[in-house]
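I'd like to ask you about the structure that follows.
Left out: one protein chain. Kept in place: all the others.
Labels run A, B, C and D following the written order; every chain starts at residue 1.
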Amino acid sequence: MRTIGIADTTFARYDMGGAAIDELKRSGTGLKIVRYTVPGVKDLPVACKKLFDEKACDIVIALGMPGGKQIDKTCAHEASTGLIQCQLASGKHIIEVFVHEDEANDEKTLAWLADRRAREHALNAYNLLFRPDVLVKNAGKGMRQGYEDVGALRE
Amino acid sequence: MRTIGIADTTFARYDMGGAAIDELKRSGTGLKIVRYTVPGVKDLPVACKKLFDEKACDIVIALGMPGGKQIDKTCAHEASTGLIQCQLASGKHIIEVFVHEDEANDEKTLAWLADRRAREHALNAYNLLFRPDVLVKNAGKGMRQGYEDVGALRE
Amino acid sequence: MRTIGIADTTFARYDMGGAAIDELKRSGTGLKIVRYTVPGVKDLPVACKKLFDEKACDIVIALGMPGGKQIDKTCAHEASTGLIQCQLASGKHIIEVFVHEDEANDEKTLAWLADRRAREHALNAYNLLFRPDVLVKNAGKGMRQGYEDVGALRE
Amino acid sequence: MRTIGIADTTFARYDMGGAAIDELKRSGTGLKIVRYTVPGVKDLPVACKKLFDEKACDIVIALGMPGGKQIDKTCAHEASTGLIQCQLASGKHIIEVFVHEDEANDEKTLAWLADRRAREHALNAYNLLFRPDVLVKNAGKGMRQGYEDVGALRE
Partner (left out) sequence: MRTIGIADTTFARYDMGGAAIDELKRSGTGLKIVRYTVPGVKDLPVACKKLFDEKACDIVIALGMPGGKQIDKTCAHEASTGLIQCQLASGKHIIEVFVHEDEANDEKTLAWLADRRAREHALNAYNLLFRPDVLVKNAGKGMRQGYEDVGALRE
């Protein structure tokens, strides 16, 4: 039995954590899910740390939706840096799923993007844990999460 | 009995630490508050470290009011990065409550914002410690601290 | 027998990991290669950590292809910072091989660049491990990987 | 007996370390001062580390005068980041006293600023060590070091 942590925020404007959990449940059995919600993306690094240390998670999916202003970009950068430090300290993956508010022009598209990216990255987390060979097969294939894959370069 | 640390600065132009303490006292019993004041936001990371290590705090609220110039933005970024590192080293939350001097056009509004954000984040700290389920219920709901919540995306 | 790790991504649009492996196989015997593929460049630091800790790699080549937008530049910066931290924690080299999507004007040139840079850096990794004197001989010689060497300054 | 470290640079154009030492000597007895001078601000983090580890300092004042160009701003940012990391690793305060060369229009004013900021931050260090209650009393009061205090917001 492996344990997957879901760390998400009350700042986000879409239930990305819920979408990831739903996708994981469709992906297979033999996994336990632990959810932990914090105020904003800068609280995610220590949330992941707690999920690793206190809840014995084998991998964590960290989901957030930074705003579109410069200060929000800075917050997202600080959060990402912390997520990488947390991974190095624990030796385990955190799949970061951030959707920036300026990635879509209307709320409906943004919600669609948040849902799809959360689900596709949930599959990445699942594959890293149970089927790492799937990722090796797709190395260099221009995969994207959310919008369409761009594919390999045309040589 | 849980202990909440309050780390604030003499640089700030509003007693944000005092507001947070007042709000915590209204929130419930069974908690001890320890306050530590430092010159500026860049002194906050080690202040939090001391509150965790020397005062056995279970969570810390770090409050500051960076100025509006570019150098102040850089200082705030350095402080935030340090606060995240401190959290990862201690495995405990630091709720960062920063109000940037250019977030309001006049001093009265800025004081109001500083007070309200300090209080709303004090509640976040309280909930993380005593009622984490409240945060899970609000995941993806577009919560904000200070100005109005923006709410979930309209799909 | 020394072990070289190959960490690459499904985000990249060229099989840079495959090119590096091919080049290493041409370079000499007495080495074992372990490949690990992750979604994107921000997943590379912990992938390298795992290659050092779980696969006993002596050196790792980390390959990725960041996009051309500002957010991609930020991701690449975060990844690079994490790769350096991982090296300091393990005391072993990670040869970072990043090709930015805006380094060439068409897909064919970009694929050529990705292939050549991966191969030339594979040689750097090989030399660091087996023939460090080759690097000392080329100190200050203006070597480049991918496009042509610029050479030493004309005095 | 408490020990205060003074870390300063040969790059600075004013003897800020000397000013801090002079102010500390006026502030009270019962303290020992250890001075360590390095080339530039990027050498200050490890200088502070050495003052903590090899000279048993209880607090360090780190003084520097970054230039006015973009590269100097970057150096100052790197130094500040390192000073915060050093504080977190040691659990002790480093009071950073940086005067940027573009903070004044003429050399005389810049020298005055460097002297005054060094002295006022020396007092901060003294108070953190011996009279932390003085800082708590001034929380949220808009204190500045060098130029005039801006004071609390007018509500």
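The definition used in the following text is that a contact is a pair of C-beta atoms (placed from the backbone, for glycine too) under 8 Å apart; a residue touches a chain by one contact, two chains touch by 3 or more.
All values reported here derive from a predicted model rather than from experimental measurement.
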**Prompt:** Where does the absent chain make contact, in terms of the chains shown?
**Reply:** C, D
**Complete:** Missing-chain contact among D:Lys50, D:Lys92 or D:His121 belongs to D:Lys50
**Request:** From the listed residues D:Tyr14, D:Phe98 or D:Tyr126, report the one that touches the chain absent from this view.
**Result:** D:Tyr14
**Asked** If you put the missing chain back, which residues of chain D would it touch?
**Response** 8-18, 35-39, 42-43, 45-46, 49-50, 53-54, 71, 74-75, 78-79, 81-82, 85-86, 89, 107-108, 110-112, 114
**Request:** Please give every residue of chain C in contact with the chain that is not shown.
**Result:** 73, 77, 80-81, 83-85, 87-88, 91-96, 100, 121, 124, 128, 132, 135-136, 138-145, 150-155
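Assume only the chains that are shown with their structure count from here on.
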**Item:** Shared chain contacts [chain A and chain B, defined touch]
**Value:** none
**Fill in**
Copy-to-copy rotation (chain B on chain C, CA atoms, range 0 to 180, rounded to a multiple of 5 degrees) logged as 145
**Item:** Fraction-based call for chain D against chain B, same above half, different below
**Value:** different
**Asked** Centre-to-centre on C-alpha atoms, which chain is most distant from chain A?
**Response** D
**Fill in**
Here the gap between chain B and chain D, centre to centre from mean Cα coordinates and rounded to Å, is 25
**Request:** Check each residue of chain D and list the ones that touch at least two other chains.
**Result:** none
**Message:** Can you tell me, using the touch rule above, whether these chains form a line, ring, star, complete graph or other shape?
**Reply:** line
**Request:** Go ahead and list every pair of chains that touch.
**Result:** A-B, A-C, B-D
